[in-house]
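Structure first, commentary second.
What you see is the complex with one protein chain gone and the rest in place.
Now for subunit A:
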Amino acid sequence: MANVVKVDHDLCSGTGHCAEIAPKLFSMSDRRAWPEERTTEQAEDTELAHRAADGCPWFAISVSDSTDNEENQ
């Protein structure tokens, strides 16, 4: 199942935790984190995205089932 990964740039303070935990899903630029891809298809990537979200000290990362986000598709 595809999941949408988002970084809220009002909250992100560029600590880089996500890029350290999941370098293939996040990159750092301009003192902010950016999702490499907006959606994750594979279960292991989704698991990794959740770990990055749980570890973010600014609660800036959200991972949601793409069916919850149809308005964004």
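One rule holds in what follows: a contact is a pair of C-beta atoms (placed from the backbone, for glycine too) under 8 Å apart; a residue touches a chain by one contact, two chains touch by 3 or more; residues count from 1.
Convention: contacts and distances are computed from a predicted model.
> Leaving aside the chains you can see, what is the UniProt protein name of the one that's missing? Options: "Cytochrome P450", "ABC-2 type transport system permease protein", "Signal recognition particle receptor subunit beta, a GTPase" or "NADH-quinone oxidoreductase subunit K".
So the chain that does not appear here would be "Cytochrome P450", according to UniProt.
> Which listed residue (A:Ser13, A:Gln42 or A:Ser64) would be found touching the missing chain in the intact complex?
A:Ser13
> What subunit A residues would touch the chain not displayed?
Residues in contact with the chain left out: 9-15, 17, 31-32, 55, 57-60.
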